[in-house]
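Just one protein chain is left out here, and the rest sit where they should.
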Amino acid sequence: MTRIGTIASHSALNILSGAREESFETVLYMLGNKRRELYEGFGVATEIVELDSYDELFDTVDNDVVMIPHGSYVAYLSLDKILNSSLQMFGNKELLMWEADRIKKDKLMKDAALKVPHTTEDIEDAHFPCIVKYDGAEGGRGYFVANTKSEVTERLERNKNASFQQWIVGTKVYATFFNSLVRDRLEFFGTDIRYETDLDSKIRFDTDYAFQIIGNIPMVLRESLLAPYYEMGVGFTKAVGKSLSHPMIGPFCLETIIDRNLDIWCFEFSGRIVAGTNLFVPSSPYSYITFGNTNMWMGRRIALEIREAKENGQLDSILV
Amino acid sequence: MTRIGTIASHSALNILSGAREESFETVLYMLGNKRRELYEGFGVATEIVELDSYDELFDTVDNDVVMIPHGSYVAYLSLDKILNSSLQMFGNKELLMWEADRIKKDKLMKDAALKVPHTTEDIEDAHFPCIVKYDGAEGGRGYFVANTKSEVTERLERNKNASFQQWIVGTKVYATFFNSLVRDRLEFFGTDIRYETDLDSKIRFDTDYAFQIIGNIPMVLRESLLAPYYEMGVGFTKAVGKSLSHPMIGPFCLETIIDRNLDIWCFEFSGRIVAGTNLFVPSSPYSYITFGNTNMWMGRRIALEIREAKENGQLDSILV
Partner (left out) sequence: MTRIGTIASHSALNILSGAREESFETVLYMLGNKRRELYEGFGVATEIVELDSYDELFDTVDNDVVMIPHGSYVAYLSLDKILNSSLQMFGNKELLMWEADRIKKDKLMKDAALKVPHTTEDIEDAHFPCIVKYDGAEGGRGYFVANTKSEVTERLERNKNASFQQWIVGTKVYATFFNSLVRDRLEFFGTDIRYETDLDSKIRFDTDYAFQIIGNIPMVLRESLLAPYYEMGVGFTKAVGKSLSHPMIGPFCLETIIDRNLDIWCFEFSGRIVAGTNLFVPSSPYSYITFGNTNMWMGRRIALEIREAKENGQLDSILV
């Protein structure tokens, strides 16, 4: 019997409630017991396993558990250990490696024919204004925008690897998709905006501001923009298929900025479920249109794919 | 057998998914085949018809198809051709004409006892700050705000008809309604905010900004404001009944700004479905309260009206 598991953060409620709806038993792994009361209240975990460290996970997860990776999973576990472990994990592990490597990431987005802001690790080569990002920074902590080279030099933290990405003046849109191998189709799932710290203070005090993500706000795109976004999703799926040893499997997100000419720039991608989909439990406008009166949130979509793959004897092809 | 059709943009997913839910067969008309994959993925069209030009539509649509007009329908087809065609179209065609004519539009809003910002086509008569709008501009493209006459002169594109509308400092709210002839009532459907290009850049760089609509964000009004909004909707419906040869039929939107005295200004209306209703599939908080456990999004509400009118022998009175 297959069970579904994940780590208690990011989109765990979304994932486990979806698994429950598809009749899977679920396992939730958490550090210590501080979050137990919260998660028990929601009643989504058949079993809760407390860990002393995230590394313990690799020795703890049973063979019948399919782990669903999310943003915290990727942030808390070492990528090397994920890649070398024998854990059953939904999706394409190799893509996590491409996502973590700025050069590979850039290449994949360009292969997908996406319009990508100029990014460099050499300040001499930076286009201004630029946003300065630290490798492995969690949730935008420490990011800043600079208009000149000297502004960067002044504020850059020593001994940290940073990249300098051209800042596109425009409006951000986070678009999420699900690529189904079982149904052989790319589904458009929804869009959201991030709610970031200090936005409010900027409006009111014109002080400098921070970029930490606090949450997400729902939106729908102009329908005339849906078609180019869908093409971008198709392009991304094809690029993964060409450059990696396995196809795109399951959810991904294209993180975009639309400028005043309605050009769409893609500045990041996430090759797994994103927290923006937490907004759309039990359904997004788009998933509702796709699935009709069957509520379909991203966590459930993942569980549905696993169930259908299992029924078709395709499970191996979605746990790579 | 009546079928329901529309053009592949704006709120077509909303409209066709609603028609499907009310058991209508549907026809989707699109320019070329670029959007076919997107719309086929959603499975809402019984039939997809590709056109070489939108003008072909008038010769293509079958007699049993009721067309649902939306923002792109009005933008892409010539108004003259719409008015003179023998297409079956849901709603009050004449209202589209009133909406397209700035002076008639202004008059209708004033007849409805709405508080309307001062609007003029004569720069000498403009109230500042004003927003400069071009006739027929799509989605806000090219609009700008000016504080003085010389600012206008400097930026105005030559040979374009523009109007100068007093800019009300306040907070925008787009309120949507459905006027049902069959059930003889005005339904309050929901509210949203538009998400526009460059809003973000303005916050971060204080640069000049653009106004193109990218999408919509949901909101709910303070309930104490619902009553004046509902009155505005009633007033608008009555004004249409008085000034036009046919009553208000189906969805409309009042586009408003609330200033710091909580005065509500109406600066535009749309006499048809608006894209803000795309947020509320399968329901808005208000439609849920009105219709209980029957999901009711705007596209479905339209289809329900058509079905009930047909059952009552009233179909002619809603296709005028």
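When the chains are written out, they are named A and B in that same order, and each has its own residue count from 1.
Just so it is clear, a residue touches a chain if its C-beta (ideal position, glycine included) is under 8 Å from a C-beta of that chain, and two chains touch if they have at least 3 such contacts.
Computed from a prediction, not measured in an experiment: that's the story for all the values here.
Contact with the chain not shown here comes from a single listed residue; of A:2, A:212, A:243 or A:317, that residue is A:212.
From the options B:14, B:88 or B:283, the residue with contact to the chain not on display is B:283.
The chain omitted from view is touched by exactly one of B:40, B:121 or B:259, namely B:259.
If you put the missing chain back, the residues of subunit A touching it would be 9-14, 17, 21, 34-35, 37-38, 41-44, 72, 139, 195-201, 203-205, 207, 209-210, 212-218, 275, 278-282, 295. Where subunit B meets the chain that is not shown, the touching residues are 129, 145, 169-173, 185-188, 191, 193, 199, 202-203, 209, 217-227, 230, 234, 258-260, 262, 283, 285-286, 288-290, 292-293.
The rule is short, and it goes like this: only the chains that are shown with their structure count from here on.
Note on chain placement: the centre of subunit A and the centre of subunit B lie 34 Å apart, centres being C-alpha means.
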